[in-house]
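In this view, the complex is presented without one of its protein chains, the others remaining in place.
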Amino acid sequence: MRVAVIQFPGSNCDHDALQVLTNNLKLESKLIWHNDFNDSSWDAVILPGGFSFGDHLRAGAIAAHSSAIKNVRKMANDGKPVLGICNGFQILIEAGLLPGALLRNACLKFVCKWTNLRIETSHSAFTCALDTNSTIRMPIAHNEGRFFADEDLLNHLTTEGRVVMTYSGENPTGTLRGIAAISNEGGNVVGMMPHPERASDATLGGTDGLKVFGSMLKWS
Amino acid sequence: MLVNHFETILTPEEMQYARQRLNREPNPLEWSMIDAEWNEHCSYKSSRPVLTQLPTSSPRVLIGPGYDSGVVDVGDGYVLTLHIESHNHPSAIDPYGGAATGIGGVIRDILCMGTRPIALMDGLRFGDITKSEHSKWIMKNVVRGIADYGNCIGVPTVAGEVEFDQCFERNCLVDVACLGLGRKSDLLLAQATHPGDSIYLIGGSTGRDGIHGATFASKRLAADAEGERSAVQIPDPFTKKLIIEATLEANRAKIIRGCKDLGGGGLATGLSEIADKGNTGVEVYLEKIPIREVDMNSIEVLISESQERMLCIVRAGSDALLEGIMRKYEVTAARIGKVISTGVVTVLQFGNTIASLPTSFLANAPIINRKSRNPKVTKDELHIKPPTDMVKALLELIASPSIASKEWIFRQYDHEVGINTIAKPGEADAAVLKLPNGKFAAIKLDGNSSFCNLDPYLGSASVLAECCRNIVAVGAEPIAMLDHCQFGDPNDEEIFWSFSMAVKGMADFARAIALPCVGGKVSFYNQDEENGKAIKSSPIAVVLGLIENTEHITRIRFNEDGETIIMVGKTMAELGGSEYYHTHDLTGTIPPALDFELERRTQSAVLECIRRGFVTACHDCSKGGIGVALVEMALSGDKGASVDLAKMPSDEMSDDELLFSESNSRFILTTRKPNVVLEILSKEMVPGEAIGIVGGDSLEIVMRRNKLDCKLDILRDAYTNTLERVLYH
Partner (left out) sequence: MNQLFSVEIIISNKPQARDPEGETIIRDLVHKTGYESVKEIRTGKLLTIQIDASSQEDARDRALLMCNDLRLYNPVAHSISVRVRS
C-alpha cells in the first residue's frame, strides 16, 4: 500500500505521520509538497496536523484552495482512504469534503492533553480495525477543535453513522455531542481532531493510534 | 518617523576610543553601526571579564560560548545545540508580542548552527498575581504568546519554571531556552571565511519596527514605556516555520557555508560578527536589501531589528540553488553582498561607499571594567511562630502560585509535537526527549530569585545545584549548562557586585562537578526608571543531561503500594529564602548552605541507584521542601503515603522547619530494595534513611510534635486549581 502525506506550508506533524507509517507500520509512504501532489494514483492520503498557512483567515481555509486538493478530491471520490488529522480535518472541512465547521475551543485556549475516545462506528476506513463502542486513548493538541453544525446536520450525521469518534468522559473543547471525528457518506474520508501518530509508541503514552492507521489496510 | 539623529548610549569615553582607533570622526551611519554593536545587549562589554570564570570545555563540548549556540556531542554522529534568550523589556510592555518574538529569536540561534529546533523551555517571573491585575494581564498574555508561537512552528515546549514576586511587577522576566538536534557533519558556523561567497538576507522584510530594540534593552524602562512603540515587533511564526524548513533543506543540499541570526542591532551587528569570526570583511549593497517602507534611510535599514531575518553565507556558485529552495517555501531571499578578503565592513549605496569600518574594531567593543561594591541588604530577622495546624500550613503552601501546579500553563503548550517527548510536563523533574541514536536528552531550567537576593554567590550556586538534581532525578547525567544572568543597572556598583558573585557561584559549582558552560546570556537594566527599584538578582541555569538507556528514565509518581520511601540527604533548619517564608512575606537572612562536594557525591549516588535499577520514583527536594515534594509525588501517582519524618537525618528544629526547609543536596525516592539503596548511599557517605511507605488515599506525615493527615482529593484541589482560580476570580 502506497500512502502519501501532503505537506502544506506550515504543516508540523507531517514527519511524525511519515515516521509512524514507515517505521511502525512498514508501509511505503512519502512526504509530498502540496504543489507537487499531482496525481491520484496513491492508495491512501493523509493530511497531517499543524498550522498550514499559519492558520490565517481560518484554520485550513487557505490550504483548501491548494492545487493538491484537486487530487485529494479525486481519491475521495474513488473511495480511497483519506485521513485529515487535526489541521488536516480543518482543511477537509474547508474544502467541502466533510461537512460542518470547527470553531475555537470553548475555553478559548489551546488544549494539549490525552483523551479517552469512544469508537462510534467501525464502518470507516480508519476505524474498521477497532470495535464499535470500544474506548481508545489518544492526545489532542489544538485551538480550534469545537465541531459545530446545526441540529439537522448533527442528527443526519448520527443516524447515518458518520460520527466516527466521540470524547468519552470529559469533553475538552465543548465540541457538540462530544464529536471528535466524522466521515463522509462512503466512510473512506475521515477527519479527526486527536493525533493517532502521537499514540503509536508505548513509551510515548500508548499505541491505539496504530490501529487507526492500520484500519486503512483492512478497508482496502 | 524618520530617525534624523540617533539617541546614542555610547559613553564619551567610548566615542573618544572610537575616534582614536579610526583616526577620524565616524559619519552618522557609522556611529549608528558602532552604537548598535557596542551596546550592552550585543557586546557584553561589562560582563565579558566576569564571564571568563565559567568552565567551558569537556570531551563532549564541540563548541562553547561565543557562537549563536553551544554544541554538544551525543555520539553516533549526532549533536545537540543549546541556547537561551530573554525578551524582558518587550514583554513588559507588549507581553503577547514580546514573549512570542522571544521564541523567534532563540529559534534562529539554534537554526543557524544547521540544527533543527526540537524543544523549548520557558522561565517566567511575574509580579504578585494574587494582588495585581497588571501582573495577571502580563502572565496571561506572555503564556498565550509563547503558546501561539511555539505551537505554530511545531516545536514542543516541554518544561519551564515560574516565579512570582512583587519585584517583577513592572519588570517581568521572560526566558526561553531551545534545544536543537542535528548531525555533526551538517554543523554550520556563523563565520564568513571564504571571500567570494555570497551573503543573502532571508526571511522577513526590513522595516522601522524594532529600531533601537537592543538599545531599548540596554536602558531602564522609562515611565512612559508604552510609547516606545518602535521597539516592539509583531510575531510571525508562519514565516519562521518556512524559514526553518527552507534553511534546513538548503543546509542538507550543502549550499550554505554559514548562517547568522539577525537580532539585536540588526544587520549592523550581524554583518560585523560574521566577518569578525571569519577574519574577513563584507561588502553590502544597501539598495539590495528588501525594505518594507519606501522612505527608510540608511541608518534605519542597517539597525532595524525587524523579525524573522537571517543572513546566509552561500558558497560561491550556489546562488541559483539557494534561490530555488527559498522560492519553493516562498521565503524572501535577496543577495545583499559578498564576503571579501579585506577586514572591513563596507556599506555601498548604488556603488558609493557610505560606511566603512574595520571588522575587528566594529565587532569588539572596548571592555568596561565596572566597579562593584558589597551591598547592605535589608534582611528581616523575624521568624514565624510554628503552626500547630500543619495540614493548613501545607495546603496554604501548595496553593501559592509559585508552588501550585502549572498545568494551566503547560496545557496551552503543544508538548508532544515531534513525537519525541517521553517525560511530559508535570511527570518528572526534567523533560526527557528521545534521540535518534537510542539515547535520551533531559533538559531543565531553574532559577531562585529569593535565594540569590540574600546571597548571590550561594544562591546562584544553589540554582545550578538544583537544576542538576532535577536532571539526575530523571536518570540523566548532566553534560552541559547554560547560564542566564538577569540584573538591574550595571552602573550601580552594588548590582554589579551581585552579578559578579552570581557568576562566580555558578562557575565554582560547575567546576566542582566538571560541568561545562556552553553558552548563556546576560540581561542588565531590568529596573524601573520611575522608582529605581531593580529586580531581585535572577540568575537562571539550564542543564542538559544524557540518558543512555530507556530503563533509567525515572518519574516522580508513587507507583505501587508497599514501596519504601527514602529521604536522601540531611535536612537543616534553613528557611531563609524559602517559599514558605515568601508566602508569609518574609525573606530570612541567609539561603541554605551548599556543600559542593556533598552535593556532587549525593547526585552521583542517586544516579548510581537509578542506573542499577533500584529506584521506582525520584523527586528532587527543593522549593517547598519535603512537604511539597511528597504532595507532588502522591498526586502524580494518585497514591498516598505514610511518612515519619522523625526518622530522617536532621537536627533539632520545629515542625515547619522540618517540613518546609529548602536545604540543598536532598532527594526523595521510592524503591523495592531499600537496603541496597541505603548501602549505596552509605558507601558514598551520603545521608539517607527510610521514612515511609507508599499506599492509601491520603498523605500522613508524622513530625516531631505534630502530625498531618490529608486526603489526596483535598490536596489535589488546592494544588491543581490555584492558578485558574487566581487568574480568573
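We just call them A and B in the order they show up, numbering each chain from 1.
Rule of thumb we're sticking to: a residue touches a chain if its C-beta (ideal position, glycine included) is under 8 Å from a C-beta of that chain, and two chains touch if they have at least 3 such contacts.
Just so you know, these numbers come straight off a predicted model, no measurement behind them.
The omitted chain makes contact with just one of the residues B:67, B:96 or B:126: B:96. For the options B:47, B:135 or B:239, the residue in contact with the chain missing from this view is B:239. Within the complete assembly, residues 93-94, 96-97, 137, 204, 207-209, 226, 228-230, 232, 234-236, 238-239, 292-293, 330 of chain B touch the chain that is not shown. The missing chain lies against chain A, touching residues 9, 53-54, 56-57, 61-62, 65.
The rule we apply is simple: only the chains that are shown with their structure count from here on.
Chain A and chain B have Cα centroids lying 36 Å from one another. For chain B in complex with chain A, the residues that touch the partner chain are 144, 147-148, 151-154, 236-238, 241-242, 328-330, 410-419, 421-422, 434, 550.
On chain A, the positions that touch chain B within their shared complex are 9-10, 12-13, 15-16, 19-20, 33, 35, 49-51, 53-56, 109-113, 139, 141, 143, 195, 197-198, 200-201, 203-204.
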